[in-house]
Each structure stands twice: as C-alpha cells, then as structure tokens.
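Every protein chain but one is kept in place in this view of the complex.
Each chain carries a letter (A and B) given by its place in the written order, and its residues are counted from 1.
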Amino acid sequence: MIEGIAVLKLRDVLLVTMPADPDDSTVSALQSRTLDAMEQHDVKGLILDLSKVEILDSYFARTVAETAKMVTLMGGETLIAGMRPSVAITATELNVTLGATRTVLTLDRALDLAGNISRKKSVQKTRSAL
Amino acid sequence: MAKEGVGTAEAQTDKQGKLRAESDLDMLRILVDSIMEYAIIMLDTKGNMVSWSPAAERLKGYSAAEVVGKHFSIFSLPEDAASGKTDAELKTAVREGRFEDEGWRVRKDGSKFWANVVITALLDTDGTFKGFGMVTRDLSQRKEAEERIKGQAKEILEMATVIVQVWDGIILVPLIGMLDSERTQQLMERLLQRLTETNSPVALIDITGVPTIDTQTAQHLIETIKAVRYIGSEVVLTGVRPAIAQTLVHLGIDLSGATTRSSLTAGLRVAFEIINIHVAHESAQGAAVGK
Partner (left out) sequence: MSEPEQGTVPIVLEADIAVARRVVRDVAGKIGFGVTETTRIITAASELGRNVFKYAGQGVMHWRTLHKGTSSGVELSFEDHGPGIADLDAAMRDGFSTGGSLGMGLPGAKRLMDEMDIQTTPGEGTTVVVRKWRHR
C-alpha cells in the first residue's frame, strides 16, 4: 500500500496532508517537499493537516519539529490542524514536542489564520514600500 | 435410651451403635447427595478423588466413573496445577486443618466458573489423617453481580466528571475531587472528544471543587492542558484561589500552557475574548471577500 503525502500550494501557503500511518520515507518526504516548495515559490506558511493521522511516533514528531524550525528560519509559520484526540493523548504521554508550531482545530481555521498571516505580511510590504 | 445390665446392654448398645453408625452414614450419604448447591467430594491423602456426588457432576460435568482415582487438580486452571498451587492447597489443609479459596475452576468442557472451595483435612477418631473433604460452591452469579457493580461504579466515575457545553465554542469541566491516573485518562478522552466534535476552541476547566493540588493532580492537569493544545484548543483554568496558587508556586509547577484565573467568572470573560477573536477573524474574511 503506497501512502503518499498530498502537497498543495494555495496562494502563498503550502498545505501538506499526511496519510493515516506514514512509513519513515513518507514522513521524511514531508520535510523534503516542504523545503523544495519554499525554495521554488514564495511560501509564507506551512499548514500540516494531520486529520487522517492515527499514529504519531517520535520520528514523526521530530520531523515535524525540524521542518517547522526550517520554516521559521525562512520567515514563515507552521500551523498544525486536526490532530485526533487519541494521537494528542499519546503524544502527551510520549512527551514529544512539535516545536515552533501552532495548533488549530480544523483546516478551515488554519486557512483563515494563514490568510491573515499573508495579509499582515503584504501590509508590511506595502508600508515599507511607501 | 434406657440403660440395662452391663454385659448385654453394652453388647446391645454396641450393636445398636454400629447400626446407628451405619444408618448415620446412610443418612449422611442421602444428605450429601441431595444438596445441589454444594459439590461435596472426598479425596484420599494424595488428593485423588474417592467419592463423587450428583451436585459435583452437575457443577463440574464429569460423571463418577470419569473422575474416580483422578487428582482433584483437574478442576483447577492448568497454570495453577502446573505452578504447584493445588499441592500447596492440600499442604495448607493438612497444616491448618482447613484451606479456603475463591477463584476460577474448570469444568469438563473447558468452561470456567468462579468458585468458593473449602478443603478440610479429615482425621480419624484416633487422629490418623485419612484424606480430605472438598466442598465447592458455584459463585458465578455473585461474580456476575460484582462485575455489574464494577461497571456501574465506572459509570458513576464517568458521571462524576461532568463536561458541559456552556456556549458555542466553550466546553466547561467543573472538576470535583482529585485526579488520579484513571480519572485523568477518562477526562482527557472525553474532553478532547467533545472539543473536536463541537469544534470548540476553549476548554474551561474549573478547579474550585478540587480541595488541594498535589504533585500528582498538577501533573495530570498539565497533561490534560498539553493534550487540549495539541488538538488545537486552549485551556482556561479557573478556581485558582490563593491557597492553590501558593501550592503551585511552592511545588514549582508550570501551568503556562493555560490561561489561569481565580474565579469562574473571570475565566468566562477570557473564554469569550478567545471566542470573539475567532468570530472577528471569520467576519473579517467575509468583509474582505465582500469588497
């Protein structure tokens, strides 16, 4: 069974959807695809959709934290949407950290927030241009 | 019973005694056979079966022919027989006169039943050890009732942790009592479920009903706050009164994952602010699109 990640660019936000139980190569694809996208396009944020994810082990968590750090260094923000209760509880017990990320309940909310991030940044751009 | 001349009277009472003894034995036999609630059987000094009863057959499924001479450990769980538990039971009966136990026993068809078993060491009138008497009582019904009560206790525990939606987007948990591991697990599961189902950005946890904060309860609270934040909601912790605040500081507990307030009212105000921010965002979006 081939589980891939779905990567979508919506304006200047990258939306990555993770499958239910990604193997290690799929998890590392999250990082490589994100970095590729940020290099090729003007991406201001990463939205990680975890609503399908059933297992989040330490490797997955570490990859997310690393990727978020890279995004931050490049001037962007990372939002995590839709984590399932069972995954949240296990992540707490496993004592992992997801690093420089912000969590939101739904993809909807993530898109709202991402819209605000881009608006804020474009306002700043306009201001500085004056 | 009238006493007569020594010689013949004794001979007579002796004979009568023997007859009585025999008829006593018959009576005992009839009594044992008629008791259906208790399976009464006799074992020899090594624990092999020497007698059987209709109740024993009914309870354990074996006929008399199938068990006579066999060791009583065939009625125990295989792991108990293998570990030497059945031998220990006999030893206890010899040492203390009696052994009593409650546990699983096995029928002929392999099915299990919960039983009360009493093994008594039987001594002759001159003190010779003759064997054992074993009385087994089927407690399946009582076990079922206990399981039912346990289930009800669990339900009561669940009911004790109330989770209420007080507003669109605000879930309130008025905690009463302390938080142990089991209660915390239940709380986390139910709270997170409700938050995701209702899409509520705020979990308002009120600890006014928590008498004191010990390290354990504080740890459990921290876990709960972490888990709520992972799913994308925020925690407003209320009821942090002076005594609690003091304990938290003294124990070095960091509740910075949540917004804390001393009263529920103050907490509600914070909760509404958070909700309104969400509402403001959505309407701003709407306004932007409308342009």
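Quick note on the criterion: a residue touches a chain if its C-beta (ideal position, glycine included) is under 8 Å from a C-beta of that chain, and two chains touch if they have at least 3 such contacts.
If you're wondering where the values come from, they're calculated on a predicted model, not measured in any experiment.
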Contact partner of the left-out chain, one of A:Leu14, A:Ile47, A:Ala61 or A:Ile80: A:Ala61
From A:Asp42, A:Glu93 or A:Asp108, residue that would touch the chain that is not displayed: A:Glu93
Hidden partner interface residues of chain A, rising order: 21-25, 54-59, 61-62, 65, 85-87, 89-90, 93-99
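The working rule: only the chains that are shown with their structure count from here on.
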Separation of chain A from chain B, taking each centre as the mean of its C-alpha atoms, in whole Å: 45
Complex contact set, residues of chain B against chain A: 185, 188-189, 192-193, 195-196, 199-201, 223, 226-233, 278, 281-282, 284-285, 288
Contact footprint of chain B on chain A as seen in their complex: 80-85, 87-89, 91-93, 98, 103-106, 109, 112-113, 115-116, 119
